[in-house]
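Only a single protein chain was left out; the remaining protein chains are all shown in position.
For clarity, chains are labelled A and B in written order, and residue numbers in each chain start from 1.
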Amino acid sequence: MNFDELFGHFGQHTVDGLAKGAIYALVALGYTLVYGVLKLINFAHSEVFMVGTFAVVGVWTAMGATDSPPVGTLILLLVAGLAAAMAASGLTAVATERIAYRRLRRMNAPPLIFLITAIGVSLVLSEAYGVWLARFFQGDGLGSQRLVVGMPAVIKQDVLFSVGGTDVTNIQFIIFVSALVMMAGLDQFINRTRYGRGVRAVAQNPDTAALMGVNKDRVIVLIFLLGGLLAGVAALLWAIRYGNTRFNVGFVLGLKAFTAAVLGGIGNLRGALLGGLLLGVVEVYAATLTQSNWEDVAAFVVLVVVLLFRPTGLLGESLGRARA
Amino acid sequence: MMEIIRSWNDRRRDLAGGVGDRWRALPRWQRAVAFVAFVGFLYYLPLLGIPGLTWLRTDYVPGGNNWAGVLFVCAVYVLVAIGLNVVVGLAGLLDLGYVGFFAIGAYSVALFGSTQSPVVKALQNQLGLPQDWAVAWAVCLPLAIALTMISGVILGWPTLRLRGDYLAIVTLGFGEIIRIVARNSSWTGGPQGIAGIPGPQGAPSADNDIFGFIDVKPWYWLALTVVLAMVFGVRRLEQSRVGRAWLAIREDEDAAGVMGVSGFKYKLWAFAMGAALGGLSGFVFASRFNFIDPTQFNPQLSILFVAMVVVGGAGNMAGVALGAFLLAYLPERFRGFEEYRNLVFGLALVLVMLIRPQGLIPSRRRARELEDRAKEAPANV
Partner (left out) sequence: MSELVKGPDADNPRNDVLLAVDHVTLRFGGVVALDEVSFEVRRGEILGLIGPNGAGKTTCFNAMTGVYRPTTGEVRFDGQRVSGRKPHEINRLGIARTFQNIRLFPEMTALENVMVGTDSQHKTSVVGALFRLYRVRPRPDELPAVTAPGGAVRAWQQTRRTFAKTFGISRHTLEERAGERKGMALLRFVGIADRANDLARNLPYGYQRRLEIARALATEPKLLCLDEPAAGFNPAEKEELLQLIRQIREQGYTVLLIEHDMRLVMGVTDRIVVLEFGKKIAEGSPAQVRDDPKVIAAYLGVPADAA
């Protein structure tokens, strides 16, 4: 266990972890919104994110993006990428609700069926992309070479400022700010607008909300859309930070984001943010300490520990006061 | 004795699924004869060389040798489905990490039975044993079952109290942890896996005349025998107070508790037994293929297992066996579409859930439960 490395560069590792965690937080918000209202783990949300990353790839390829373009072009690329990712992810999220989940709700299916359908949808989406990738980029599609698709590094990673020996890069800064802005926006939306009130009402008591004139179906579409939009933002940030994507990029990220949502308190929006940031930090510490690729295990261990000792999460359940 | 079995089975007969209705309308002795004939047919299956029926086989060469191999994999998957059915169908718990138990069973025989495993080598050094010593294959069997049951209890004890969806995620995590540990740890051979796994006749060598490399039929017959024994065992449990308790817990756990049924105890037993069956299938699987590596035990496989049970008909052994057979056999039959395999699984899952959630051969109780729920759905859902 390499404690020297960890404590020697504690600040740096923390900043790295926070940046990682901010992306988790954005995806976690999608999980927590859907779970808070529908009591459903939307497995397909990881693929909603994945679709967003491919939308960014598509747009940037179409616009002929290169490494480190001039500022004007850069802004254009980012805006276009953001719009594409949010549109693609939002659309995918709403489509999965419309096609798969709505029918199950009409049938009043038990939770097990919902879960399995969600897994199926997730599999269909990721495999569809995998197959399409293998064929599209390789022509005859023989063999199961599922490519990692690279992207140009539109923002060159550079140190933006330093705080007492800890460097914060420009990319990290962008990620933090974006996550906080989105979080604040979502918070305002849920707590201050009538649509947000509708969401909270349906989360707490769907039948009464309906009696009060809230259109339950519309509210549900809304939360899926919101989750999708946030995932789109996360997709763009991912593209800027990591510069590549693949058909199953969603799987591990989704699991971790869900862990983050549980850690913070499922159904609790601020909890998702806190959980995401915390998980990112814990992962980076674990990777530093063990100097190897046990970092994925860290997320699962966190999940198990949280569920054992504090299943309501750090900030407690909210939005829907879910009780089994 | 007869009346009890008849009355209990009468009731089960009344409750059986649609396809099973005609079957169960037959008098008992006719069903027994039909069953024996079916079992005989299963044993004969690898020898199936009737020209008209070769389209069933997956090898296009007359007298080709892969048919038995495919059948073997089908048998192993049926065993997995039976085990997972105990967890998902009988006790109603969603386990998304069943591949973990499969892996533990496989690694048990690999780590203790193969002369190339790091564990065996360490034991050889510690105890001054010869280079070709390893734990006997037959001893590895109870070892595998014990290890998987223990891990099932370790996993289940803290998590069975959780809500269903949380349990699903935690089990998924468990499966992943097992895979990652197997990949990272030097004790498990790391990413290269472990070779030289023994079979019933000992370490793999050209001298193994029955359980060797060339003729897969004895392997299939071995697997089939294990499957039949396990089916018999699970049916016994279903028809006893244990089965009643599982059903009561599924229907109304709180009411069952007030009637003296400890939900936790029976769920834990279901989990442990399911784990043992998973381990047993991994054991048989590894013995035949002589080599395993961590990439084989991935989460897609876990999802495939769940798909077999759910598509086939959770709660009904015939159903899940059919589900397992189809999902093991069809990809082999349509080899050319290898790439689309997982896509088709996903589509099958979604379509079955949307159109026929009770599965292909449902347990009548399950079909009725879903019907009732659909009728109760509030109008403004």
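Just so it is clear, a residue touches a chain if its C-beta (ideal position, glycine included) is under 8 Å from a C-beta of that chain, and two chains touch if they have at least 3 such contacts.
Because the structure is predicted, anything quoted here is derived from the model rather than measured.
*Asks:* What shown chains come into contact with the chain that's not displayed?
*Replies:* Result for the missing chain's touching partners among shown chains: B.
*Asks:* Can you work out which residue in B:237, B:301 or B:344 touches the chain that's missing from view?
*Replies:* Touching the chain that is not displayed is residue B:237.
*Asks:* So which of B:127, B:258 or B:355 would be touching the chain we can't see?
*Replies:* Considering all chains, including the one not shown, the answer is B:258.
*Asks:* Mind listing the chain B residues that contact the chain we can't see here?
*Replies:* Listed in rising order, the touching residues are 1-2, 4, 7-8, 10-11, 15, 233, 236-237, 240-242, 244-245, 247-248, 251-252, 254-263, 266, 269, 365, 368-369, 372.
By definition in this document, only the chains that are shown with their structure count from here on.
*Asks:* Mind checking the centre-to-centre distance between chain A and chain B? Centres are C-alpha means, answer in whole Å.
*Replies:* Chain centres of chain A and chain B, defined by C-alpha means, are spaced 34 Å apart.
*Asks:* List the residues on chain B that touch chain A in their complex, please.
*Replies:* Interface residues on the chain B side: 88, 92, 94, 96, 158-159, 162-166, 168-170, 172-174, 176-177, 180-181, 184, 299-300, 303, 306-307, 310, 338-340, 342-343, 345-350, 353-354, 357, 369-370, 373-374, 376-378, 380-381.
*Asks:* Which of the residues in chain A come into contact with chain B in the complex?
*Replies:* Of all residues in chain A, those touching chain B are 39-41, 100, 103-113, 115-117, 119-125, 127-128, 130-131, 134, 141, 144, 207, 210, 216, 251, 255, 258-259, 262, 292-294, 296-297, 299-301, 303-304, 307-308, 311, 324.
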